[in-house]
Every structure is written in structure tokens, then in C-alpha cells.
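As you look at this complex, bear in mind that one protein chain is not there, while each of the others sits in place.
And now, chain A:
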């Protein structure tokens, strides 16, 4: 390379320059990506690993103790009244929350799709709770669903006095493990507040989905003599299925992680009727100093999210590539 004939020098210089530029570009790409990559590796994966390690230790006091405890903390949780109640509450809350968010979001999207006057006003109104903090929602709904005031002042005239989040009834309950297994009525109150806040998300998704269906599709079906009902039921709803899957997954992970809304609205509740793993983890770790127990709850939460989030991420990334 050092002894280049004068005639070729031009092209060689160009070639080396191109090579140099390419490699310096790659170096810059590395510089751009590396900070984010390293931060994620440490703060997400490294820390999850560390939490897993803590969950297998005996660190259940103020003084860190990393001696190996095996699955002791996990075994404890699954026999613990409070944690069993948390699992029950989360299960019923998730079903209720997702069901209502989808039903309400889809119905509103279809209604707003009917060439409504003031459509944007309605839309913005239904979206705005999404911009609020769960803490604000919790504070306001705590008062609205307070049994002695709030909406009960209206319901009183109909002779109903729901106890909302103070109700300790477990509907259709039967003894299972330490707990009464069934629908905790108090979780309905929390569900209403959560639905109020999150319906905007499914509505936005469904509106985007409906807009993505070309008018010709509907026209063609109409030409074939389909009724409006049939068009929605047989053509539009099936096309919205991927959106429903996305909404379910996103809402489920929010529901499994939920903490701030419940913490600010009700707390664990009497007999833990509104307790969830997020609240238990926070209280036992940072108020009770049971770090290993808290870490075990966190790992269970993580696994419950990962079970469906990982397949969803992989499939949606594949679908794009």
C-alpha cells in the first residue's frame, strides 16, 4: 500500500478516505447507542438480577444479610394471607378493568364513528383523564366514592347505599387457602376510578383502528346488502382484533403493576380487600424493612408481566421486520 504508483494514487486515496469515513461513522453510531445500551443493561437487567438475588436472601431487617435463603421468601408469600388476598384482588381487578376499558372504549369509538357533531369535543373529553396522575385520580375518587358522601348522596334517593371501597364483602366467596376467594366488592370502586382514567387509551386505539379501515370496505359490504350491524359485527370488529390484543396486553401490564391509584385512594383496605402486590411490596420493603420479602413480591410481579409481555414484544417486533 505504501508504494503506490502515481497513476492510481487518486483512487487509492479516495478508497482509504471512504473506508476511514465509514469506520468513523460506525464509531459515532457506537457512541450514540452505547450510553443508552449500557444504562439499560445495568439499570434494567443488572438490577433485576440483583433483586432476584435479594429475593433469595435472608435480608429481612434494616441490616443487609445476603446469606442464601433458597425459596423461603417465596414459600412464605404463597402461604401469607395478605399475599393470597393480593393475588385474588389483582385477578378480579384485572378482569374487571380490562373488560370495562375495552367495552367502553370500543362502544364509544363506534358511537363517535357515526359522523357525530362535536365529535372532537367528546373525544378530547374522554381522553383528558389520561393526562392526569393516578394520584390525582385517587384523591378525587376517594371522595366521590366515600360511602357517606359523594355519589351516594344521589343513590340514597333510590334507596341504595353501596359501601364502595370500604365494603369487605367477597362475592361468591369460598374458603381457599388462607383467604375467602371471590370477587372483592371493594375492588369494584377502585375499578371504576381506573376505568375512568384509562378508557381514553382504548378509545384512542380503536379510533385509530376504525380510521384505518377504508370506506370502500364498508361501501362494498353495503352494496352486498349487509346491514350496518352486520358490517360492524362481521367486518369491522374482526379487523380490530389486533388492536384489542394490544389493548388487553397494555392494560394487563398496567393492572398487574398498579400501585399509585390504590395507594392514594384506599390503601390496603380492611382485611386487605383493596391490597395489591405493588402496595404490599412498597409497604413491606420501605416501611417494614422486609427487603427479601419485598424483592420476592417484585420478582413475582415481574414474572406475571413477562409471561405475556415477552411473547407480545417478540411477535410485534417480528411482524414489523
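One rule holds in what follows: a residue touches a chain if its C-beta (ideal position, glycine included) is under 8 Å from a C-beta of that chain, and two chains touch if they have at least 3 such contacts; residues count from 1.
In this section, contacts and distances are computed from a predicted model.
*Asks:* Match the chain absent from this complex view to the correct UniProt protein name in "Fumarate reductase", "ABC transporter permease", "Succinate dehydrogenase" or "Metal-dependent hydrolase".
*Replies:* Missing chain, per its UniProt entry: "ABC transporter permease".
*Asks:* Using the definition of touch stated at the top, determine which of A:71, A:116 or A:155 touches the missing chain.
*Replies:* Counting the whole complex, the residue in contact with the absent chain is A:116.
*Asks:* Identify the residue among A:142, A:166 or A:274 that touches the chain left out of the display.
*Replies:* Spelled out, the listed residue whose C-beta touches the missing chain is A:142.
*Asks:* What does the interface between chain A and the hidden chain look like in terms of residue numbers?
*Replies:* Contacting residues on chain A, toward the hidden partner: 21, 24-26, 28-29, 32-33, 35-37, 39-40, 43-48, 50-51, 54, 104, 108, 110-116, 122, 124-137, 139-144, 148-151, 153-154, 196, 200-201, 204-205, 208, 218, 227-229, 232, 246-247, 250, 253, 256-257, 259-260, 263-264, 277-278, 281-282, 285-286, 291, 294-295, 297-299, 301-302, 305-306, 309-310, 312-314, 316-317, 319-321.
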